[in-house]
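Left out: one protein chain. Kept in place: all the others.
A and B are the chain letters, set down in written order, and residue numbers restart from 1 in every chain.
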Amino acid sequence: MQLFLEQLLNGLQLSLTLFLLAAGLTLVFGIMGVINLAHGSLYMIGAYAGAYAAAKTGTFWLALPAGLAAAALVGAAMEFIIVRRLYARDHLSQVLATFGLILFFNGFIAWSAGRSPLLIETPPQLAGFVEVLPGLRYPAYRLAMMAVGVAVALGLWWMISRTRVGMLIRAGSDKREMVEALGVDIAKLFTLVFALGALLAGLAGVMVGPIRSVQIGMGEQVLITTFVVIVVGGIGSIRGAFAGALLIGLCDTLGRAYVPMLLKSWLSGPLADGLGAALASVIIYLVMALVLVIRPRGLFPVSG
Amino acid sequence: MSALQLEGLRKSFGSLRATDNVSLGVEDGECHAVIGPNGAGKTTLIGEITGEIAPDAGRISLFGVDVTSWNVPRRALSGLARSFQITQLAPGFTALDNAAFAVQARQGHSFRFIADARKDKRLREPALAALEQVGLADRADRNAEALSHGERRQLELAVALAMQPRLLLLDEPMAGMGPEEGARMVEILRGIKRTMTIVLVEHDMDAVFALADRVSVLVNGAILKTGTPREVRDDARVRDAYLGAGAH
Partner (left out) sequence: MLNRTNLATLLVVLAFLAVPMAATWLGTNYVITLATRVAIYGIVAVSLDMLVGRGNLVSFGHAAYFGLGGYAVAIASFHLANDVPIFGWSGTNEALIAWPLAMAVAGLAALVIGALSLRTAGVYFIMITLAFAQMLFFLFVALKYYGGDDGLSLSTRNLFAGNRITDSRTFYWICVSALALCVLLSWRILNSRFGMVLRGAAASERRMAALGFPVYRYRLAAFVIAGMMAGLAGALWANQNRFVSPDMLSWVRSGEFLVMVIMGGLSSLVGPVVGAAAFLLIESYLSGATEHWQMIFGPFVLLVAVFAPRGLWGAVRGKDRQ
């Protein structure tokens, strides 16, 4: 039981990290109609900038703003120089151009920071454990990560449903003329939204630093999982991104913990081990397939 | 037997009742016009007949067969052809190619992988005949997007004719045409109307009264009146709801 609760918390923590990435990706797609493969690179850039700042200053509390700033700045520059040329283009050009960006960023990081993985030190204030339930101790840092994820979700919800920027975001890309008629500089709005998405990706990247290694390719692995999240949730929907992140994060964590175990109670020998591990690693894709069969446009389809 | 029978058709988008309990019978061989002001629900009704939009309630039958649950291709193969208000021709393909698609569709499945379709007389000859029917034979080798607006409307019709349908659903065939082109289209349709059942959704009142045997008036998603052109023209409610409003 205790193990299950711990896995549940791990699952939630993964879910909230995925949500940070999915929110940005789905906003950018929902508003500008751009599919950005390099979103994972922004996550990686956040993590590397954080790791660099942490190594130089020795404190996580400077790594955090450094990672956020780096991701947001690179994101804004990316939108300003490249992505805005892609709004009017087909998905294929967008995919290809942002694929080129991934190659560039991966090459750039390998050239500037080397290929060996880095680690960000857990901040000492959050290094301990918290007794969440009697007998269940859970790392304070992971709890803090989850708190940040929840705070971001609430913040996004508030921004989209209550603020002027949120109204413009809800108006969406198809009502571009209307939004422009209101005297809004749409180009600036797009840059802003893109930078916001990048900021969230960077946030996820820095926060993950102390619990996973910072390395080249980290962005793409998580990016594809994020795709699964927003496909399951419904592309363009923040609510869908949240629901999808919860579903995928929990399925992945619990699947990895329990599927091999369950399989072992049926089968025996090395085949069960191999099969269990294989099945656990593909479980989220099977969930996606199932959702596709039932609701091809995701759990929270965006109309239009 | 009626060619098309709609019974108690309903469709809402949120609070908007786009189709409000529509029942309508189109007799075999007649030309039945559906008119109505903008926003009356004509586009939704066309979608429901062709199968692009699923109604919330009600039944649709084609030639006595309930097709409510059928998808678009299946209804098409059972003899329903439609033209599009905004032309949906395949760019990059010639006028003849576009008509040949329709011929190909009615000649059974297309899981034929080797023989060159553009050299297939069984496709090209009927397709050319359809182009001739609308007076477009001399444009056969032009790309669809290189045709004039009026010619594209004619091609749109030729594609539908090439399907050799039993029921032809025309979605504003005169849209965007000048008076001369419009008159030509009316002439073409007058020739076709003897050979098949037509449902004509149209804004152009002159065309409707020149072609239709019966007219149904759609207002706010509901049928206000069905009758001969004369009956409809003389109906006070129709005049209030539609003709009066449309005259300004």
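Things to note:
Quick note on the criterion: a contact is a pair of C-beta atoms (placed from the backbone, for glycine too) under 8 Å apart; a residue touches a chain by one contact, two chains touch by 3 or more.
Note that the structure is predicted; figures quoted are calculated from it, not measured.
One of B:Gly29, B:Pro73, B:Gly178 or B:Gly191 touches the chain omitted from the figure, and that residue is B:Pro73.
Across A:Phe4, A:Trp61, A:Phe99 or A:Trp158, the residue that sits in touch with the chain not pictured is A:Phe99. Seen from chain B, the chain kept out of the figure touches residues 50, 52, 71-74, 76-77, 81-82, 84, 88-93, 97, 100-102, 104-106, 110-118, 120, 123, 159, 163. Looking at chain A, the residues touching the absent chain are 29, 35, 82, 85-86, 89, 91-97, 99-108, 110-111, 220, 224, 227-228, 230-231, 235, 270-271, 273-274, 277-278, 280-282, 285-286, 288-289, 292-293, 296-297.
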